[in-house]
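Sharing a structure here in C-alpha cells format.
Excerpt of the complex: some chains, original placement.
Going by the order they are written in, the chains are A and B; count residues from 1 in each one.
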Amino acid sequence: MKFGLVARRDKAEALKLAYRVYDFLKINGYDVVVDSETYSHLGEFDEGDVIPLEEFDVDFIIAIGGDGTILRIEHKTKKEIPILGVNMGTLGFLTEIEPDETFFALTKLLDGEYFIEERMKLRPLLQSGKPVPDALNEVAILTGIPGKIIHVKYYIDGGLGDEVRADGVIFSTPTGSTGYALSAGGPFVDPRLDVVGIIPLAPVALSSRPMIVPADSVIDVKNLSTSRKTIMAVDGQFYCYIKPEVEIRIKKSPRKAKFVRFTREIYPKYTMKLKKRF
Amino acid sequence: MKFGLVARRDKAEALKLAYRVYDFLKINGYDVVVDSETYSHLGEFDEGDVIPLEEFDVDFIIAIGGDGTILRIEHKTKKEIPILGVNMGTLGFLTEIEPDETFFALTKLLDGEYFIEERMKLRPLLQSGKPVPDALNEVAILTGIPGKIIHVKYYIDGGLGDEVRADGVIFSTPTGSTGYALSAGGPFVDPRLDVVGIIPLAPVALSSRPMIVPADSVIDVKNLSTSRKTIMAVDGQFYCYIKPEVEIRIKKSPRKAKFVRFTREIYPKYTMKLKKRF
C-alpha cells in the first residue's frame, strides 16, 4: 500500500502532524510520497520522497488541512485517489477526522476498517475546448467587476431555465451546497443525491430563485453581458474570463471524488457543521 | 375506454366546459362517469352516470379546475388514474392545457398521442395506525395556534436532521416545491427528481435552513411541543392533530400520481409559471 501526504502550507501544526504521519507510515514499512509544496514549507521529509501533487499515483492521500487543501488535491491529481482528511481548517465539511484521532484512524485504515464514499463532480466545458478542472463544490459564473451585474441565460436540457441579471449564478454539487451556494441562499443538499443546485447570487429579479435539477441534465449557460467582464470560477481555485455570447456547458463529470470514511453517518454529523456557520 | 369527469365546483365556466366534454365523449360513444360533487353544482348530467369520486374506476380523469381540483381527485380516488388537467385556476402547475385547447387535446388523447408522467407522493404514517392520505404536494407539521411556535425534531434515516422551533416544518415533494414550500423559502425542485424538501416555516433559529434529502430516506418527526396544539396538514386537504411526544414517519409512497402530458418539456413551460407568482 502506498500513501501520499499533503498538508496545509500556512499552518505549522498541520506541517508538524504531516511529518509525524510520514514517520509513522515509513516506520511501518509503507511507501510514502510527499507533495512538493508541502515540502517547500517543511524541509524535514526525505527529498527522495517528494514529488508534485500532479504525479501522485498512490492508494490513499492523507490530507491535513481544511476543505481548501482537499479542493487543491482534487484539482491537481490526475487519478481518483481516496482521500483521508484530517481537519485543520474551520468547518471541515470534507475532512473525516480531528487531529487527535489521526493515528487511531490510520490504524483502522491499515486494518481495512473503512469504506470509500464517492461524491459527484461537475465538468464545465468551454466552447474553445480549453481544459477546465472538474468542480467538487461549484462552477460559479460571476461578474468580474464587483457591484456590476452580469446578464446570463441558462438552459436545462435545451429549455430555458431562467434569464438572470445578478452578481452571478452558482452551479453547485451536493458537496458544494454547504459552501458558496448556501451563502447565496441555496438549500443544504444531502451528499448522497445526484443533483445540481442552481443558485442566483444577488439577483435583480425578485422571482429568481434557487433550483434543484437532476445531475444528468445538460446545463448550458449563455453569457449575454456585452461590455462587462464575466468570470468562471471553479471551486474558488480555477478562474477564467468568459467572453460575450460564449456558452458554457455544465455536465456531471465521469470522475468522482473519493473519501475514506469510518462511518456512514450523515445526520447529525454533517448537519451539525452547518450550525457552526453562525 | 372509460372517462371520469371532475370540475371545480365554484366556477360556472368550469362546470359548463365539463358538460361540453361530457357531451363530446358520450356522442363519440365513450363511457363517462361524473363526480357527484360536480353534479350537485350542475344537474344537467345524466343521473345514471353520476358516482362519488371515491368509486371512480376509469381509464382517464378529465379535471377542469386548478391544482386544488387535482389534489381533491388525488385524495379521494382509490386507483392510480391518469389525470388530464384543464386549467381553470390561477397558476395551474399540475394542469396540462388551457380551456380553449380542450377538444384538440381530447382528440389527441383518443388517438393515443400522449404520454403519462408520474409524480412521486409522500406517505405519512401515524403511530396510531390511523389512515392518512398520501401527499402529492406536502406534509406540513404546523402550529395549531397561529403565532405560537411548535417544537419538533426530525430524523433522517435515524440521525438527527434538525431541531426546530418554528411555525411549522414542511416536507415537500418536487411537485410541492412550487407551492407552500416555495412560499416558506424552499427552492424549486425539478419534477423528475426523487427527493424530499424539508423547509422550516418562520424558524426561530437563524441556522435552520431548507434541506433536500433522498426520497427513499425514512424521515421521523417527533413532536416535542407539550402544551400546544400541533397539526398535520396533507396537501391543505386533510388535517389532524398531533399529540405531544407522538412521532410521524414520512416515507415515499408506493403510489404515484399520473398525469396525461402532450409534451415532455419542463423548461421553460414549468418555470415560467413560477414567474407569475409575483
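What we mean here is this: a contact is a pair of C-beta atoms (placed from the backbone, for glycine too) under 8 Å apart; a residue touches a chain by one contact, two chains touch by 3 or more.
As the structure is a prediction and not an experimental result, all values here were calculated from the model.
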Whole-assembly copy number, given 2 chains displayed: 4
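The working rule: only the chains that are shown with their structure count from here on.
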Fitted rotation between chain A and its twin chain B in degrees, CA, nearest 5: 180
Centre distance in Å when chain A and chain B are each reduced to the mean of their C-alpha atoms: 38
Interfacial residue positions of chain B with respect to chain A in the complex: 155-162, 177, 182, 186-190, 192-193, 195, 197, 206-207, 209-214, 217, 265-269, 271, 274-275, 277-278
